[in-house]
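Shown here: the complex without one of its protein chains, the others still in place.
Moving on to chain A:
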Amino acid sequence: MLYVVLFFLAFSLLLYVLLAGADFGAGIIEQFSSKHNRTLTKKTIYRVIGPVWEANHIWIIIVIVILWVGFPGFYNILMVYLHIPLTLILLGITLRGVAFVFRHYDAYKDKTQLLYDWMFRVSSVVTPIFLGVTFGGLISGDIEITANLENTNFYSAYIASWFNLFSLFVGFFFAGICAFLASIMLIGEANKTERRLYVKKARIATITVIILGFLVLAVGFVQEKVFVLSFFKNPYAIGLIVFSALLILPLLNSIKNERRIITRALAGLQVILILLAAFVTHFPDIIITTNGSVNILETVATNQVIKVLGIALIIGGAIILPGLFHLMKSFKMIKILE
């Protein structure tokens, strides 16, 4: 059952990164567009993610619930030591969600739209950065776990682990991935003239991601981060990254040939491979601390709990996944029929 639970954890996290990531990324693209293209992007975004955006963001709640039920020790460390970036993520999620509905449900479309748009774009950029920063903090090797927090100074206990070059670059890298996913998604939705625009955006996003990825590794290497060093020592991780990089060629090809499904699948696969590389590098030692690491499997709840959680997840999954699938499919179909 532990593996069922781990599967759902990884699965939910993955879907969050892919779906919510594309969703955040759409806002990033909007931010980095000219005025005219912003309006266009705004319309496209609404058409594409309107019906599913709520569902996209629930995955993070599932992740959190699985963590606290199944891996209470792990969750505890996350919540205590990374309190500040997590709070900032929440701030971003709140502003973004609210801005998204406000700009579509406000009865009058007047000047306040400018404010909603601004809120939406800024929080779309900031939130994924802090998501990445939080993850960077976990693997930065700067978390100092002690039983004696009262006597540790505030900076080294609650700030040092995430507020450093390495974690920040992980943050930017993640935001880059979001923009990449979004641009691929938008390509598929656009008409002929708009297509050119998003193809260009996709190209810029891809290059940015590559540069940022390189920077993450370079900073990590220079600062001798355990995570990066063990990444370079791990042939599987290297292999996965190389594979992901090679996929760029068929990706470009399928964009050119306007193969929508294949394009998306390839882009998704690339991101999955990158995540997988990070995963094989340090599973199960998900948290790297100043003097060692925390093995997520050692923070697991009792068997009875895992059993019940696993059953709940299987039942929940059996209800939800088909529903979600139909939701996506129905609106695709409708769009085609239109």
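Observations on the model:
Rule of thumb we're sticking to: contacts are C-beta pairs under 8 Å (C-beta built on N, C-alpha and C of every residue); 3 or more make two chains touch, one makes a residue touch a chain; residues count from 1.
Here is the rule we go by: contacts and distances are computed from a predicted model.
One chain of the assembly is not displayed; among "TRAP transporter large permease protein", "CRTAC1 family protein", "ChrR family anti-sigma-E factor" or "Cytochrome ubiquinol oxidase subunit I", its UniProt protein name is "Cytochrome ubiquinol oxidase subunit I".
Within the complete assembly, A:Thr94 is the residue of A:Thr94, A:Asn257 or A:Asn291 that touches the hidden chain. Across A:His83, A:Arg196, A:Lys233 or A:Lys256, the residue that sits in touch with the chain not pictured is A:His83.
Only one of the listed residues, A:Ala26, A:Leu40, A:Ile60 or A:Val133, touches the absent chain: A:Ile60. From the options A:Leu18, A:Ala237, A:Val271 or A:Leu309, the residue with contact to the unseen chain in the full assembly is A:Leu309.
Looking at chain A, the residues touching the absent chain are 50-52, 54-55, 57-58, 60-62, 64-66, 68-70, 72-73, 75-76, 78-80, 83, 86-87, 90-91, 93-95, 97-98, 100-102, 105-108, 149-150, 154, 157-158, 301-302, 304-305, 308-309, 312-313, 315-316, 319-320, 323-324, 327, 330-331, 334.
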